[in-house]
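Input: a single structure, listed below in structure tokens.
The complex appears here minus one protein chain, its other protein chains still in place.
Going in written order, the chains are labelled A and B, and every chain counts its residues from 1.
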Amino acid sequence: MAGQMSRRQLLGTLGGLGTGVLAAGFVPIAFAEAEAAETGPKRQWAMVIDLRKCDGCRACTKACQETHHLPESFEWIKVFEVHDKQGGSFFMPRPCFQCENAPCLKVCPVAATFKTNDSVVLVDQDRCIGCRMCMAACPYGARYFNYGDPPIASNPFQRPTPEFPVPQQKGTVGKCMFCVHRSANGELPACVDACGMKAIWIGDLVEDVATNGDETVRLSTFIKENDAFRYKEELGTGPRVYYIAGHGQLLDY
Amino acid sequence: MRRIVIALAAVSLAAIALLGPGRSLLPVSTQPARALVIAAPDPAAATHSGHEAVSAPATRPAIVAAADGARVVVTTRSATKVEQGYVIETRIVSPDGKPVNEAIVRFYDLVDFFGPREELIGSARTDGQGNAAIAYLPASLGQSEIVVRFAGQGSLAPSVGTATFEATVAAPPYRSDQPGLLSFTRLVPYAAGAILLAVWGLIAFALFATARGIAVRADLKTAKEDAV
Partner (left out) sequence: MDARTHDSYVERAMWPIGRGDRKFWISVVVLSTLVAAGLYAYVYQVQRGLWVTGLNQKVSWGFYIINCVFFIGISYGGAMTSAILRLTNAKWRAPLTRIAEATAVAALVVGAIYPIIDLGRPDRFLYVIQYAQVGSPIVWDLVAISTYMLASLVFLYLPLIPDLATTRDTMRSSLLRRMYGALALGWRGTIGQERTLQRGIAVMAVLIIPLAVSVHSVLAWLFAVTVRGGWHSTIFAPLFVLAAMLSGVAAVIIVVAVFRKVYGLQQFITRKHFRYLSYLLIALGMGYLYFMVSEYLTEGYVLDADTTPVLEAIFIGAYAPAFWSFTIGGLLFPLALAALPGRFLIGRVCFASGLVIAGMWLKRFLIVVPGMAEPMMPWDWGRYAPTWVEVTITVGTAAAIPLILILFFRFFPVMSVHEMEEVEGAPEPHHAALVPSYASGGDE
């Protein structure tokens, strides 16, 4: 019997352990909170897409595919033809919405997808295990899985990073990242640049400015004056892409 | 038995301490909440430009004289209520001194956004005296360079005027619309971890205590021997 723990002793030890663990857990939280409160973000990327102007040419899709050496099925910015109830149709480009309360972030088991301080959601394809939970969770279908071998990038020494995941890796997930690799060099995102109708605007919520390459506007005013809305906003995802509906067009398709 | 429990506890505490913080949980960027920032206006920089000036830091007006273009005089001043920002006024005068009526003017703020760009912040038509004004609350503090473009009218060619001013009042910074409950959920993993520990502990107890008990009590009587 010596050395044999009684049931009461065991339960007591476990209870004490459990409390200790819970208490210990609060310490790292305290540190994490302090860290986050230091500096404010310098940019918070957003986009405005003018549906009155989009003519469905898909130049944005092609430019994105070329820039990132993507296979045909990868439409990181995808242009939908939407038939509205009045019998007409309009075109709706959909990049990744870089949601504020992104469902894809929450469900990734290995934190392969993460949000930068610039509020862009990136994918670390060196970490992604290809479980595709993020694809199930995304309400906008903005994530794409590399089922096969992606096209080889032209530069064989290209080492992919989350900001510029070229070449894509087989068995991992990729998506639009607002071309942060281009904005780091002061270049407009590929889709913004390629749009012939200048319907896509890239903006910054902190500096409150947006440009489509030609014109530059004050983002908040632009959104308010044009009654810009966000798609499926009621889901609470907090998307960062605003749409300007055509006058008289209903989006209730 | 005791040693096993203590070892389990040490390992799991170490694991939680290592895994707890860091980029796990919900990797989102948090916005510190800042209220409207107001700094006191700097009286030393006050000069006038020919308009009736109300208090506040005025600017260095710039006059651009194009050969056949109108003169565009741009001034800025603080709004009546300081927190409303600034008023940017402009006056368009034709080369022979006459104010230009019904002139279309556009106001731009020079920004560095994918290169230097002119951000449209307002547009107006001049009145009989050639005056037009817009209200402007800059998005951030610091130096603001305003460009006013006159679209041209009749024989008058388009022309431009600039002004700079130091913004000490700015619009409230952007706040993300993350639901408040998100921060609460950070506590859940730790509670779950504690429950998990308890469960594994119970399973270990069931297995090892039983095994130990069986081994230890092998020398006692069986039920059958007892009955006999």
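Going forward, contacts are C-beta pairs under 8 Å (C-beta built on N, C-alpha and C of every residue); 3 or more make two chains touch, one makes a residue touch a chain.
The structure presented is a predicted model; accordingly, all values stated were derived computationally and were not measured.
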Answer key for A:42, A:85 or A:170 versus the chain not shown reads A:170
Contact partner of the left-out chain, one of A:128, A:194, A:209 or A:244:
A:128
Given B:11, B:135 or B:207, the correct residue touching the omitted chain is B:207
Where does subunit B touch the missing chain, residue by residue?
19, 24-26, 185, 188-189, 192-193, 196, 199-200, 202-203, 205-207, 209-211, 213-224, 226-228
Can you name the residues of subunit A that touch the chain not displayed here?
73, 78, 80-82, 92, 94, 103, 106-111, 127-133, 135-141, 144-149, 170-173, 235, 253
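In this text, only the chains that are shown with their structure count from here on.
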When the C-alpha atoms of subunit A and subunit B are each averaged to a single point, how far apart are the two points in Å?
18
Which subunit B residues qualify as touching subunit A in the complex?
1-2, 5, 9, 12-13, 16-17, 20-21, 23-32, 34, 108, 111, 113-115, 117-121, 139-140, 171, 173-174, 176-179, 182, 186-187, 189-191, 193-195, 197-198, 201-202, 205, 209, 212-213, 216
Interfacial residue positions of subunit A with respect to subunit B in the complex
1, 3-5, 10, 13-14, 17-22, 24-29, 31-32, 36-37, 40-41, 44, 100-102, 105-106, 111, 114-117, 119, 183, 186-188, 202, 204-209, 211, 215-218, 220-221, 236, 238
